[in-house]
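Structure first, then comments.
Missing here is one protein chain; the remaining ones are kept as they sit in the complex.
Let's look at subunit A:
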Amino acid sequence: MSEKNIIQITDLTKVYGDGVKIKALDNVNMTIGRGEFMAIVGPSGSGKSTLLNMIGILDTPTSGTITLDGVDITKASEKERSKMRNQKLGFIFQYHHLLPDFNAVENVMMPLLINGIKPTNARAKAHTMLKEVGLGERINHKPRQLSGGENQRVAIARALANSPEIVIGDELTGNLDSKTSEKIYELLRKLNREHNQTFILVTHDEQMAEKTERIIGLVDGKITEDKST
């Protein structure tokens, strides 16, 4: 694997179900380069979320391997997987999943604290991240005091807090109106350029997908297209 590639996926297959087997992913092979800003598209049930969960080390494949930054995560222990999720990956989901009992800055601090970073340092970093996503003035607001778009920005700041190599977004604008979605995408693009992190976004919104550099189409668990835009 070249230094340029951060993710190498080989013969990845995921089968669900005990009785009736459903192949969510069928022998997927792909590589993703460092700093890529890409989208995975496909109809629902195509396996795009499954693929994303595999890359995010949230799920394990039935067969095949995934190498993240040189480490075969399919062979990693539970502890190593947790550590990699914390340090190498940032997650943004459709629902922001901010901890409702914590304010914005505390939420952004969380992955840093999990990483064992001192609270004072974590707070400073979290504050910087919130400024970057345009929420420098609202750091003490709790999720219920922020709008949907603002909460998603906090979630983005949180995903980026540990400076992960890979940022994963699963339908991250699914709950937002198109104008806000647009802004969020622009923000992600800006962050991608500034930090040279790899962004993998799952979406069924073709317009949004068009704004990325590379689109991977998935149907019935198989890659049907892989194009640069």
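Assume contacts are C-beta pairs under 8 Å (C-beta built on N, C-alpha and C of every residue); 3 or more make two chains touch, one makes a residue touch a chain; residues count from 1.
Just so it is clear, contacts and distances are computed from a predicted model.
Enquirer: Per UniProt, what's the omitted chain called: "TRAM domain-containing protein", "Lipoprotein-releasing system permease protein", "F420H2 dehydrogenase subunit M" or "Na+/H+ antiporter"?
Expert: Listed in its UniProt record, the absent chain's protein name reads "Lipoprotein-releasing system permease protein".
Enquirer: Which residue, A:114, A:187 or A:219, contacts the hidden chain when the whole complex is considered?
Expert: Considering all chains, including the one not shown, the answer is A:114.
Enquirer: Of A:18, A:78 or A:137, which sits in contact with the chain we cannot see?
Expert: A:78
Enquirer: Which one, A:37, A:91 or A:185, makes contact with the chain that was left out?
Expert: A:91
Enquirer: Since one chain isn't shown, list which residues of subunit A touch it in the complete complex.
Expert: Residues 53, 56, 58-59, 78-79, 82-87, 89, 91, 93, 95, 97, 99-102, 110-111, 113-115, 158 of subunit A touch the chain absent from view.
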